[in-house]
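Written below as structure tokens is the structure these notes are about.
Left out: one protein chain. Kept in place: all the others.
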Amino acid sequence: MSRPRSGSVIDKVPFIVKLAEHPLDNVRYAAYALSGVARVALALKGRGSVEVTFSPAPGGKLDAAALKKAFKRELQDEALRARVFALNAGLREHLILRAMAAAAAKPAPPPEPGLTPEQERELEALIASVEKEIKQESAAGGRAAATWEERYGRKSGKKN
Amino acid sequence: MKKETTLVVDDAIYSEEALKLAAYVFEDRFRTALRRRGARTEVRFSGEGAGDAPGEFLNEALNQQCRLDLMKKNSKVANIIVTRMLLSASGGNQKSGGKK
Partner (left out) sequence: MAVKAAKRTERVPQVYWRDIGGRMLLTNDFGSYAVMTEAEFRRYMKTGAPPSPAFRDKLGASGFLRERLDMEALAAGWRRRNAFLFAGPGLHILVMTLRCNQGCLYCQSGAVRSPGPGTDMSWETARRCVDLAFASPAPAITIEFQGGEPLLNWGVLKKTVDYARSLEKKKGKPLSLALISNFTLMDEKKAEFLLSRECSICTSLDGPADLHDRNRPFSGASSHAAVVRWLKYFKRRSDRQGPGYRIFKPGALLTVSRDSLGRGREIVDEYAGLGLEDIFLRPLAPIGYAKRAWPKIGYSAEEFSRFYAGTLDHIIALNARGTRIKEKTASMFLEKILAGRDPGFMDARCPCGAGVGQLAYDPRGQVYTCDEGRMMGWEGDDMFRIGDVRGLDYGRIASAPASRACCASSNLEQQPMCSRCAYRPYCGVCPVYNFEAQRSLWGHMPSNGRCAVFMGIFDAIFRALASPKKAKILAGWTAE
């Protein structure tokens, strides 16, 4: 691993983040936010810390100083975002549910009936069903990579 | 020339689900095999396109993991919106129609 020099271009930029200061979810997001400009790898470092290592994409370069500044800013922003979100999640949910059930504003296209109790029950059942199905289907279409044990001897391929 | 590379990740950082979803994203470029080793997972990449696999794979695994993190906090509102949309599109408020 190269030692970063201020203002220089190097191949890896590591950061150690204490989980007592920044929860793991926040560290993951802050790293993710910068994954458009770099490859990023996270690993546990001892007890209570995470090492976040940025490296350039093939043929690319990294500015260590700029990256350090950006990552620090992202960590702080994410801490604030997470706190604001946690404080307002219930209120937000209430408002959106209320908007879903409210009568349409006038003037409007054909008036919405709003949700009857039966429709609300239907909606709740649908939510439960969709939650389950989206988890299974949405990104992977029901197909996921296999472990060695499952994969051995089977060929996969994108349909085309 | 076939390539094969391996990396090891912490399960606390990258969940199995995130790793599997990331592997699926790249399945047309390289093969990915996962093997649990205690609290870590060994990820083995093989195939012609496996050159930059670890870097790209980890970015995608982080992408998926962040999405899973968000779902834990936000799934109710998210699902209400999708369900409402699909219900409306199906004509659930009224009779749906079309030639069968």
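To keep things simple, chains are lettered A and B as they appear, and every chain counts its residues starting from 1.
Simple rule for what comes next: a contact is a pair of C-beta atoms (placed from the backbone, for glycine too) under 8 Å apart; a residue touches a chain by one contact, two chains touch by 3 or more.
This is a predicted model, so every value here is computed, not measured.
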Where does the absent chain make contact, in terms of the chains shown?
A, B
Across A:Val13, A:Ala33, A:Val52 or A:Leu67, the one contacting the chain not displayed is A:Ala33
Kindly note down the residues of chain B that lie in touch with the hidden chain.
25-26, 28, 59-60, 63-64, 66-67, 69-71, 74-75, 77-78, 81-82, 84-91, 93-94, 96-100
Where chain A meets the left-out chain, the residues are 29, 32-37, 72-77, 79-85, 87-88, 91-92, 94-96, 98-100, 102, 104-105, 108-110, 112, 130, 133-134, 137-139, 141, 159-160
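Rule of thumb we're sticking to: only the chains that are shown with their structure count from here on.
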Chain A and chain B, separation of their C-alpha mean positions in angstrom
11
Which stretch or stretches of chain A touch chain B in the complex?
24-25, 28-29, 31-32, 35, 39-44, 50, 55, 57-58, 85, 89, 92-93, 96-97, 100, 112-113, 119, 122-123, 126-127, 130-131, 134, 139-140, 143-148, 151, 156-158
Contacts from chain B onto chain A in the complex sit at residues 9-10, 12-14, 19-21, 23-24, 27-28, 31-36, 44, 51-52, 54-56, 58-59, 62-67, 69, 73-77, 79-84, 86-87, 92-93
